[in-house]
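Here's a structure for you.
A protein chain is absent from this complex, but the other protein chains hold their places.
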Amino acid sequence: MASPRMSSRASAYSALLPAFIVLAVVYIGSTVWTMWMSLTGSRMLPNNNFVGLRNYEILFSNDRWITSVHNLAFFGVLFVAISLALGFLLAVAIDQKVRSEDSWRSVYLYPYSMSFVVTGLVWQWLLNPTLGIQKLVRDMGFETFTFDWIAHAETVLYCLVIAGVWHAAGLVMAIMLAGLRGVDEDIWKAARVDGLPTWRVYASVVTPMLGASFATAGVLLSTSVVRLYDLSVAMTRGGPGIASEVPAKFVMDHLFERANISLATAAATSMLITVIAVVAPYMYWRTRVAARGRA
Amino acid sequence: MSGAAAMQTMSPPGDAGGPRSARPVRMTPARWGLYAFLAITAAFFLLPLWVMVVTSLKTMNEIRLGAIIAPPLAPTLEAWAKAWSSACTGLACDGIRVGFWNSVKILVPSVFISILVGSMTGYALSFWRVPGANVLFTAMMIVAFIPYQVFIYPLVRVFAFIGLGQSIATIVIVHTIFGLPTMTLLFRNYFSSLPIELFKAARIDGASFYQIFFRIMMPMATPMIVVAVILQVTGIWNDFILGLVFAGRENLPMTVQLNNIVASVQGEREYNVDMAATMLTALLPLVVYFGSGRWFVRGIAAGAVKG
Partner (left out) sequence: MSLQSEVDIRDVSVRFGNVQVLEKLNLKIAPSEFIVLLGPSGCGKSTLLNAIAGLLDVSDGQMWIGGRNVTWEEPKDRGIAMVFQSYALYPRMSVKKNMSFGLEVAGTPRAEIEARVAEAAQMLKLTPLLERKPAALSGGQRQRVAIGRALVRKVGVYLFDEPLSNLDAQLRAELRVEIKRLHARLGATMIYVTHDQIEALTLADRIAVMQGGVIQQLAAPKDIYRRPVNRFVASFVGSPAMNFIAGRVEAGLFFHAGDYRIPLAGYAFAGAPAAGAATLGIRPEHVLAGHEAGPDAIAAKVEMVEPMGADTLIWSRLPDGASLSIRHAADAAVREGDTLPVSFPADALSVFDDTPAGARL
């Protein structure tokens, strides 16, 4: 006879069943399987011929992969830095008791509600030299104005950054604004009595208090950097040449077009390791902070 | 009184004795600079939307001749009509409406099921201390950061193996899987913030696990459900990669179809149609965003604070 206590515990497990299946099949199963595939000679179909780390050797001597990784690092640093800076400045500006605050906020945040595909396509048009901003400025009489970054391998990544920042700066703004609003009003009063200029309060007192907001925004942005795929596909299709390829696209292309499962899974595993290396310290820090908060 | 007041109050000298000195001026040069900064950045953020809208309302002739930011001389919805019902993706010329309906078919069950499963998981994790729960939760929080590429191929094989292949059912399950961490977190945090006495009282009244969930917890969780719906509707509607891989050729969602329409150029490129198709694809998230106001921000904040 099951006691009521046993039956409610069984109910709890039944509710958690989907989650446990996902844990076993997706989180653990798929990850292990992907890692294992990266150590085999699988091509179009999976097989279990163990080849050691050979796929990784091939991967890291593959020009397109190396370029993808470089691109991602370059894009990632610029995108995260500029989004954080712009988002923070916007939050500070909006925090100055501006008129119709809600409207400003809506304007900065709406891009975040749109998909990367839409974002990529719109900016592709705007940055297209023959019809976008370059043409607009030339038509206004500046005949020699050039803004054709999207057409050149050396500059195309800046275009991805522009589109990315446009998409995500509002998110940072929203997170930072919430952080700023959480600052005790008395701190501002105390600072005024102390005679601190406003910029000094932001620099020395308030910004150091926003550590958690910066961390949250930074981690969110970094996650979207590693996942970067749709934007590159929609905006540049990896071009010109391979100048705007990214790792996620490398994996997808090798899985579904080039039928090279082992290389694709080696690439995916490399991405996984990178992400864990970034996220693990963050998670650790969060648990420490949480533990300290409880103490 | 936050930074604002500190910035705006100048200090004209207090005059001794005489009539009251004037009040500090509100619009200082610093305030002008502030508004200038806001206006210039706002222009940057609004430019793409503006260009999209005006271009979609122009004829190709006008696009070729005029400036991209000029408002349409004779606004016409022709491009919208074409984008909706007869734009071409490769071979078929059925417009983006096919993708629209596919997205709807994917969206409705995905949103419903992912929220149901996520809220139930969050509930089980917050009130019921079952062994293994912590492992589960930690794993979810880590997975929320991991790129899909790690999971995609094994999942394709699993779905092929169990006979679902690429289908609406598959993509709904996939959205539920990848929505699980955020949904669970959202509801777990919300339920944890409720007084535990509520739960204890219900148990003493003899309510079962599922009775407590459906009769007591879910009715109280309405605000979280709104937030979850906003998050999932925009997230699933905007998805590209999962739909591409798991939905199947017949069920490609709107984002994928949009990309195909724009990519397939036959003869002269019809920018107005492309922009109209883009607008159509962006419409639902924009409506959700502007319709939901502060809820959207709440959703972001709730989804953003992981752990």
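Note that the chains are named A and B in the order they appear, and that numbering of residues resets to 1 at the start of each chain.
The rule is short, and it goes like this: contacts are C-beta pairs under 8 Å (C-beta built on N, C-alpha and C of every residue); 3 or more make two chains touch, one makes a residue touch a chain.
Please read all numbers here as calculations on a predicted model, not as lab measurements.
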> Which residue, A:Lys135, A:Arg192 or A:Arg237, contacts the hidden chain when the whole complex is considered?
Replying inline: A:Arg192
> Looking at A:Glu57, A:Glu101 or A:Asp184, which makes contact with the chain not pictured?
Replying inline: A:Asp184
>> Counting contacts across the full complex, list the positions on chain A that touch the omitted chain.
In response: 184, 186-187, 189-197, 200, 204-205, 208-209
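One rule holds for everything that comes next: only the chains that are shown with their structure count from here on.
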> Just curious, how far off is chain B from chain A if you go by their C-alpha centres, in Å?
Replying inline: 15
> Given the complex with chain B, which residues does chain A contribute to the contact?
Replying inline: 7-9, 11-13, 15-16, 18-20, 22-23, 25-31, 33-34, 37, 46, 86, 89-90, 92-98, 102, 104-119, 121-123, 125-126, 131-133, 135-136, 139-140, 166, 169-171, 174-175, 178, 180, 183, 185, 188-189, 191-192, 197-198, 201-202, 206, 216-217, 219-220, 223, 226-227, 229-230, 233-234, 237, 247-248, 251-252, 255-256, 261, 264-265, 267-269, 271-272, 275-276, 278-279, 283, 286-287, 290
> What residues of chain B sit close enough to touch chain A in their complex?
Replying inline: 1-8, 31, 34-35, 37-38, 41-42, 44-49, 51-52, 55, 63, 67-69, 117, 120-121, 123-125, 128, 130, 132-133, 135-136, 139-155, 157-158, 176-177, 180, 184, 203, 208-210, 213, 234, 237-241, 245, 255-256, 258-259, 262-263, 271, 274-275, 278, 281-282, 285-286, 288-290, 293, 296-297, 300-301, 304-307
